[in-house]
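Every protein chain but one is kept in place in this view of the complex.
A, B and C are the chain letters, set down in written order, and residue numbers restart from 1 in every chain.
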Amino acid sequence: MTKSPARAYWITWAALLGLLAATFALAHVRLGNLNAAVGIAIGAVKALLVVLFFMKLRSASTLLVVFAVAGLIALAVLFGLSGADYATRTTTPAPWSSP
Amino acid sequence: MTHPPEWLLPAASEGAGRIDALFFSLLALTGFVAVAIALVALVFCVKYRRGSAADRSDPPSQLKALEIAWSTIPLVIFIGIFVWGARVYASLYQPADGAMKVFAVGKQWMWRIEHANGRREIDELHLPVDEPVRIVIATEDVIHSFYIPAFRVKQDAVPGRYTGLTVTPTRVGTYELLCSEYCGTDHARMGGHVIVMPKAQFAKWLAEGAPAGSMAAQGKATFQRLGCTGCHDPRSSLHAPELAGLFGRAVHLQDGRTVIADEAYIRDSILLPKKDVVAGFEPVMPSYQGQASEGDLLELIAYLRAQ
Amino acid sequence: MSYLTEGFTLGSWLFTKDHKRIGILYALAITVFFFLGGIAATLIRLELATPAGDLVGADTYNKLFTLHGVVMVWFFLIPSIPSTLGNFLVPLMIGAREVAFPRLNILSWWIYVLGGLFVVATLVLGGVDTGWTFYTPYSTMFSNSYVVMAAAGVFVVGFSSILTGLNFIVTIHRMRAPGMTWFRMPLFVWAMYATSLILVLATPVLAMTLTLMAVERLWHVGIFDPALGGDPLLFQHLFWFYSHPAVYIMVLPAMGVASEVITCFARKRVFGYRFMAYAILGIAGFGFLVWGHHMFVSGQSIYAGMVFSLLSYMVAVPSAIKVFNWTATLYKGSIEFSAPMIYALGFVGLFTIGGLTGLFLAALAVDVHLTDTYFVVAHFHYIMVGGTVMAYFGGLHFWWPKVTGRMYPETLARVAALVMFFGFNLTFFPQYILGYLGMPRRYHEYSPDLQLLNVLSSAGASILAVGYLMPLAYLTWAMFHGKRAPSNPWHAKGLEWATTSPPPKDNFDAMPEVPRVPYEYDPRETPA
Partner (left out) sequence: MSEQALSASGREWRSETVSLGMWVFLLTEVMFFGVLFLAYFHVRHGDPEGFGIASRHVHEWLGTLNTAILLTSSLSMAFAVRAAAEDDRKALLRLLIVTALLGVAFLGVKGTEYFLEWNDGLVPRLNFEYAGPHPRTVAEFFFLYFVMTGVHAVHLTIGIGAVAWNALRARRDAHVARREDAIEAVGLYWHFVDVIWVFLYPLFYLVLLYR
């Protein structure tokens, strides 16, 4: 097992808390549609930090990386193709309106 | 194009011929492929049976070119089938301008039909021949599927929304109407007949049996029955908006938005009154979710449209 | 000492960690469920012999086909080849002594049994009538049957699938014998690997979806009911996101079996081994992209329908490759029509017909007419029963000597294969015509015009039942009285044949040499 130096763990933790503060602060600023995007993006960065450093994916074999990513791809398919339905669905909202 | 025997399954709509054409072309294609594969396999099985004297020198275990060929050729054929299928499919959903409207509401376990002039029927649908119809489909309870095999059309009825299909019957006659999405105990018994009539005869049929007047007129009765008049009648002591002339008008809402009062808005106002509260009024209108059936809504909207 | 003689107590079986014994435990359990599902099928076909709903009432009929679908899919076909033959063979074929997590393996069997108990409980209490698809809002608000109990069974059995899949993935990655590279693995192992990937990726989606469905049924809160602001189509998306890949869970293992058996009895290397391996992965991958073809008339956007239709055709390409390559494997072979071979060839033929009719259903406009009719019923029985069940029996016969150490009666086995093939076609071919003529599925009554075809189908089903009862009888007999089997009765090449029949507890007394390429058969050297 590769031993990640303690320093790296502390830095990761500090970065995580920093990002937490940042996302909390940014959520109080009106950014319109960007608010949601920023929240999720910062969440993704935090998740990436945890996965790379705490879960040691950075120094793991390609195999583990592939399995870690596979779930994301499958989810992308689920979200993407069902989203394709929702995005292009023409609903007739009421009986007398034309489709 | 070939069709199944007339007494079993007629092709009685404009789209039916197009769907059959694709179906039988596919049948020919896949039949050919299946027979070809079977023949080749049979020849190999006989020729190379254990103990036969066939030539077995240099048995191939790979042939790149061949393999690429038999992956790409099907691919091309498949894309062809897809395009054909998609074009016919799109044509089935093409809304025809000026098509007459018929409303079909599924309910465990019957189809309730209502024509625009208010004539209702249950498990029967009368249609004029050679006239495009838009069938608007809804359901009171679970998912059903409106299926007329002779027309080769089918559309699920989905709770909480309207779906629809457009057909043009091409032949006078009586055909089966079914429910093809499983909906509980009497799923197999849900359905009846579609009766396609000559135009003049249909017009007569339609006119003679509109007992309570047009859908709008029936909507007026429903409006009273559900107690809407208690608030929306100009004489009512309660402060509620005047609904005459509402349809198509711009409405200012309490939260500052302005919306056009269309069918969807009216529907929501009845089912989810708190969603869009009109400026200057108290949000006291109760929700009619569960009280106003899909049929009532059809009529209420027809009524308010006509006001 | 073989693994069979390593202890005779009940405990030595029920709590074994030996993958071979677990395979047998699974085989016994799924056989019980196969017959349960089969009895339901028998009653369905009896009812449909006449147009009137006279044998059973509407509600009973609805419970019958639901039970039939639920049991056959989740308690028989999904675990069939992977959990029985797969458990037995994967370690043997890659030269390992065990699976990676033996304890999870036996746990998976117990979870399966627990799930099965839920289904039995559902049945005893009075059944469930939603269809195997559990569509909302029928399942959440209208059904008066034991929906939650049945869903719990499916939920639980899902975890048994997940554990099996997880075990195979890790085993195949980590436990291959020295020299057993990926492209020296038998195609059966490739198929198991791809199947396992689908199992771990798709099954959790079903588990969570059924949970949400159950919550909505119990407490009327949720995301599927439009009155609450939800969407019934969301349920369908989620259900089919699992269930379409699940149909490949059901067919890929069968393809693996067919590949092993056909090469062995044609005495020829599988044609285009690499393409075959890639095709397996291709089917597994593309299989995740096509689920919306079950929803062409559901109210889904027609544009989404088009995307799903196109993608459905993409997944048919690797299937085509497989069919062509099996056929080409016969070329210049030295073909022996032993029972396993007859089953395997039957699989290829019936799978092809089932697959080709899938092309009809994927063609949007045609599906508008055919969806929810008997055409669909015929399509999937051709692949699942004609295809996979045939292959399962082929595999059972092929590896029977290895598993039990005894031979089965060859002539009887060939006759049974032919009876099955004939009975099968008689049962399900008429259903294609019924479907085109517009007979909806899940009907216990139908128009009298359609009786002839239905009677043919019911007659076929009784022949098919005989076909299934035959192996039950003679294989049971052979288990105790069959001729002793040599280590390698078929002169086959896989590592599983390099150990004794039945194998010792640790699979290999001495590690066999891994061959350079798999399937080094030569048609010119025919075994005596």
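In the analysis below, a residue touches a chain if its C-beta (ideal position, glycine included) is under 8 Å from a C-beta of that chain, and two chains touch if they have at least 3 such contacts.
Being a predicted model, the structure only gives us computed values, none of them experimental.
The chain not shown here is in contact, across the full complex, with A, B, C.
Checked against the full complex, the candidates C:4, C:30, C:96 or C:456 give a single residue touching the omitted chain, namely C:96. When the missing chain is restored to the complex, the residue among C:4, C:147, C:234 or C:450 that touches it is C:234. Residue C:170 is the one among C:141, C:170, C:415 or C:479 that touches the chain missing from this view. For subunit B, the list of residues touching the undisplayed chain reads 255, 272, 274-275, 277. Touching the omitted chain from subunit A are residues 1, 3-4, 6, 9-10, 12-13, 16-17, 20, 23-24, 27-31, 35-36, 39-40, 42-44, 46-47, 50-51, 53-55, 60-61, 63-64, 67-68, 70-72, 74-75, 78-79, 82, 86.
Although one chain is not displayed, subunit C still touches it through residues 95-98, 100-101, 162, 166, 169-170, 173-178, 200-205, 207-209, 212, 215, 219-223, 228-231, 234, 238, 511.
Throughout what follows, only the chains that are shown with their structure count from here on.
The mean-CA centres of subunit A and subunit B are about 39 angstrom from one another, to the nearest whole unit.
In subunit A, no residue touches two or more other chains.
The residues of subunit B that reach two or more other chains are 161, 163, listed in rising order. Partner subunit B is touched in their complex by these residues of subunit C: 53, 58-59, 62, 129-131, 135, 137-138, 141-143, 225-227, 231-233, 266, 268-275, 296-299, 302, 305-306, 309-310, 313-314, 316-318, 320-321, 323-325, 327-328, 330-337, 345, 348-349, 352-353, 356-357, 359-360, 362-369, 371-373, 436-438, 440-447, 449, 522-524, 526. Within the complex formed with subunit C, the residues of subunit A that make contact are 63, 70-71, 74, 77-78, 81-82, 84-90. Subunit B makes touch with subunit C in their complex at residues 4, 7-9, 15, 18-19, 22-23, 26-27, 30, 33-34, 37-38, 40-41, 44-45, 48-51, 54-63, 66-67, 70-71, 74-75, 78-79, 81-82, 84-90, 92-93, 108, 141-143, 145, 147, 149-150, 152-156, 158-161, 163, 176, 178-189, 289-290.
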